[in-house]
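Working notes for the structure below.
Missing here: one protein chain of the complex. Every other protein chain is in place.
In this document, chain identifiers A, B and C correspond to the written order of the chains, with residue numbering beginning at 1 in each.
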Amino acid sequence: MLESLKQEVYDANMSLPKLGLVTFTWGNVSGIDREKGLFVIKPSGVDYDKMKPSDMVVVNLKGEVVEGDLNPSSDTPTHTYLYNHFPKIGGIVHTHSPWAVSFAAAKLDIPAMNTTHADTFYGDVPAADALTKEEIEEDYEGNTGKTIVKTFNERGIDYEAIPAALVSQHGPFAWGETPAKAVYNAKVLEVVAEEDYHTMQMTMSNSRLPQYLLDKHYYRKHGANAYYGQNNAKSKTHAKHE
Amino acid sequence: MLESLKQEVYDANMSLPKLGLVTFTWGNVSGIDREKGLFVIKPSGVDYDKMKPSDMVVVNLKGEVVEGDLNPSSDTPTHTYLYNHFPKIGGIVHTHSPWAVSFAAAKLDIPAMNTTHADTFYGDVPAADALTKEEIEEDYEGNTGKTIVKTFNERGIDYEAIPAALVSQHGPFAWGETPAKAVYNAKVLEVVAEEDYHTMQMTMSNSRLPQYLLDKHYYRKHGANAYYGQNNAKSKTHAKHE
Amino acid sequence: MLESLKQEVYDANMSLPKLGLVTFTWGNVSGIDREKGLFVIKPSGVDYDKMKPSDMVVVNLKGEVVEGDLNPSSDTPTHTYLYNHFPKIGGIVHTHSPWAVSFAAAKLDIPAMNTTHADTFYGDVPAADALTKEEIEEDYEGNTGKTIVKTFNERGIDYEAIPAALVSQHGPFAWGETPAKAVYNAKVLEVVAEEDYHTMQMTMSNSRLPQYLLDKHYYRKHGANAYYGQNNAKSKTHAKHE
Partner (left out) sequence: MLESLKQEVYDANMSLPKLGLVTFTWGNVSGIDREKGLFVIKPSGVDYDKMKPSDMVVVNLKGEVVEGDLNPSSDTPTHTYLYNHFPKIGGIVHTHSPWAVSFAAAKLDIPAMNTTHADTFYGDVPAADALTKEEIEEDYEGNTGKTIVKTFNERGIDYEAIPAALVSQHGPFAWGETPAKAVYNAKVLEVVAEEDYHTMQMTMSNSRLPQYLLDKHYYRKHGANAYYGQNNAKSKTHAKHE
């Protein structure tokens, strides 16, 4: 069942330690088959070097396990909530990557300060509100998804243009069209968190990106007029030569 | 004698350089056989790449060597003191991991600022009092254990719920049910020390975890109601499907 | 066509991840054949582990692709501008290395604070002006080269003596006699950015290098009186012995 998606989700999970995003088993990636309404997620607390593609757990959009011998990630309700409310995403990743966690603990957005940021995130990556005592006790993991969605709605953020969030006091979530793209975005988030920290320690004056530079870098890589990479028709201007 | 415990202690010692917790030979792990009242500890100053399981030294709870050709770790009296006063622990590790040492030198607790912390430590990891001149001259390593126990007693800290301490001016000690678990806790300590440092440089306002979040994350992984990982019956809610 | 230069440019690109200067594909190196007036550059957005020397793209000094099946780096117009205005350079590299980016985002020069800096850079490495809205919209990558050249001209900096620049809000560019030398300079820049950051956090008082020390270290490695390394006749004073 969903064997190719399991492989894809497994591969994305295995890339987390290689990219320096996780310590021990502190991370999980999922990917969704939108037609079937089922997603595949890493099992809870299994060592990366023992995990197999067939260990991936299949879950429906009510958060119920549909196939799999192992418990799914304890963060499954967060993934479920996000898949239900961000209908265009295909993969989600949660890590405890240290620079993003440092910002989450400080309840600070990761500000758009350089073009590495603008290449992926079209504005500040928000620190969603910390959960209240009631939210934690009622449905901790579900409400973790809810605070992210609420923050995006309240601040009018497009979840496709800014495909990541911090949950205050907790850590980062990132998403994307595929599980691999979600992991890519999580890595960018960690890199720019580190860079922003150092910039912020040196100066806060004039270090926010202007809108026009955000526009330029973001749309250089995204949308109809993108011209970065090999998959577009716009950037190649061959000289006539014979 | 205690061959399987020697292997376990050897393995835990060998994991220290892999986890980036030690430079040269600056660390030691021990494990105890509570029934026999004997613990096994790394020899002093032996290179990791030359060390063998059979080099591990067996010590009794008076701190006397019972078996072994090599000197035990010079920190053996600290381990002895901790095993005598923390009767439920099965393994101890001491390292000079750099982020924890930076906090120890500053005589600062490693505060509970994020859920990575709360998953393992149910509150601030205390910086135990620095030893006085008299304590150092009288019995340095023994009193190193004593200051940890004294700090836990004075501050009413449960050593099972917060399985690590800093000794001010010196460095971290961690413990756990097994030598491997002690090393795991030492790694978490190093990770959260790094994260806390960066959070503290950005802001100190409102960056302490509330009690209810500490409760949630700690008890998600510990105790009767834990639901993280594969060894519990609570988290798995299979959908009825046929 | 230009097979040996393609190999050289390929090798220089492949050294970027080994030196820790790039994440994913965020970097590009080019090298020029001055006699032919053609330069060779990395293709856009190709993974390092899939890239081959034959993927390198040949471009003329108008920025037009002369040979190659892939799109050249989207930063090609920057390389073109620099080759046209810095006539003595043989290679250029652009990265998003994190320490240099942190300074670029803060719009701060990387100051000459130690002899590691002086060995390679004969003075502060300038943070070129950020591009205006008009410059970005008109010709982003071309104007990225233009702001570097303008800054060097306005401040009277010799581009051979200080073979690197930051573009504010963006990141570092470095150059040299060869592609390999450009990459070397980019690595030095990243190392001294990290060192300067830490020095600046501790103190700003008296931490700028005096001119005479800049002179000494720079000319120890450069010019007619250099005596570092094996390719000069000055430093070897053999004792008479038989």
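Just so we're on the same page, a residue touches a chain if its C-beta (ideal position, glycine included) is under 8 Å from a C-beta of that chain, and two chains touch if they have at least 3 such contacts.
Keep in mind that this is a model prediction, so the values were computed, not measured.
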Displayed chains contacting the withheld chain: B, C
Which residue of B:Met14, B:Val149 or B:Met200 touches the chain not shown here: B:Met200
Mind pulling the chain B residues that touch the left-out chain? 23-24, 26, 43-46, 60, 62-66, 70-72, 74, 96, 98-99, 101-108, 130-131, 133, 136-137, 140, 169-171, 197, 200-201
State which residues belonging to chain C touch the missing partner chain. 113-116, 184, 187-188, 191, 194-196, 198-199, 201-203, 206-207, 209-210, 212-213, 216, 220, 227-230, 232, 235-239, 241
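Keep this in mind: only the chains that are shown with their structure count from here on.
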Turn needed to bring chain A onto chain B - CA fit, degrees, nearest 5: 90
Taking each chain's centre as the mean position of its Cα atoms, how many Å separate chain B from chain C? 46
Multi-chain contacts only, two chains or more: what residues does chain A have there? 201
